[in-house]
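In this view, the complex is presented without one of its protein chains, the others remaining in place.
Presenting chain A:
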């Protein structure tokens, strides 16, 4: 199979100061999703949403390898949204839009999204730091995930269960120490990295 690789050379030092740059976890999520591309194609998704796009590397990687879908990128950091728009442009991805939005503050999209992708803020922090960083709406919102690094993830799962379509799936990256969230583990020893997990999880974690 011919996998197209995302171009990221337009991302410069200045961008890295304002936006979570493509990092080890970014590439692990990209690899896990592209390894699962046949599964995604079989779903024939209409709407693909990435929550917390950062630089846009993940959603662009999928968009380059999946036709016949519309791609939406959301982030709470407006600089991330702007950079993702540039990443779409650089990669000639047309079927995609970006929005500056806090996904914990109310989304439409009830039962509409077929694929959700997220590399969330999952680093263990105090609740105060997590809430403060969410409020900052800048690069500092990228990592702190609250107690056990799972406060954001727990809220995310509630939101995602509401927006996924009947056969929709969530691709979620997290760290072992965050706990367990159901779903199918997509990392093998070969593709993985110590401590990181990527799961594919159905709506309401029903096993199918």
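Heads up, the rule we're going with is that contacts are C-beta pairs under 8 Å (C-beta built on N, C-alpha and C of every residue); 3 or more make two chains touch, one makes a residue touch a chain; residues count from 1.
We take it that contacts and distances are computed from a predicted model.
Participant: Absent chain per UniProt: "Conserved oligomeric Golgi complex subunit 6", "Queuine tRNA-ribosyltransferase catalytic subunit 1", "Multifunctional methyltransferase subunit TRM112-like protein" or "SWR1-complex protein 4"?
Facilitator: Choosing among "Conserved oligomeric Golgi complex subunit 6", "Queuine tRNA-ribosyltransferase catalytic subunit 1", "Multifunctional methyltransferase subunit TRM112-like protein" or "SWR1-complex protein 4", the correct UniProt name is "Multifunctional methyltransferase subunit TRM112-like protein".
Participant: Thinking of the whole complex, not just what is shown, which of A:7, A:41 or A:112 touches the missing chain?
Facilitator: That would be A:112, which touches the missing chain.
Participant: Specify the residue from the set A:98, A:117 or A:139 that touches the hidden chain.
Facilitator: A:98
Participant: What chain A residues would touch the chain not displayed?
Facilitator: On the side of chain A, residues 44, 46-47, 68-70, 72, 76, 78, 81-82, 85, 94-95, 97-102, 105-110, 112, 137 touch the unshown chain.
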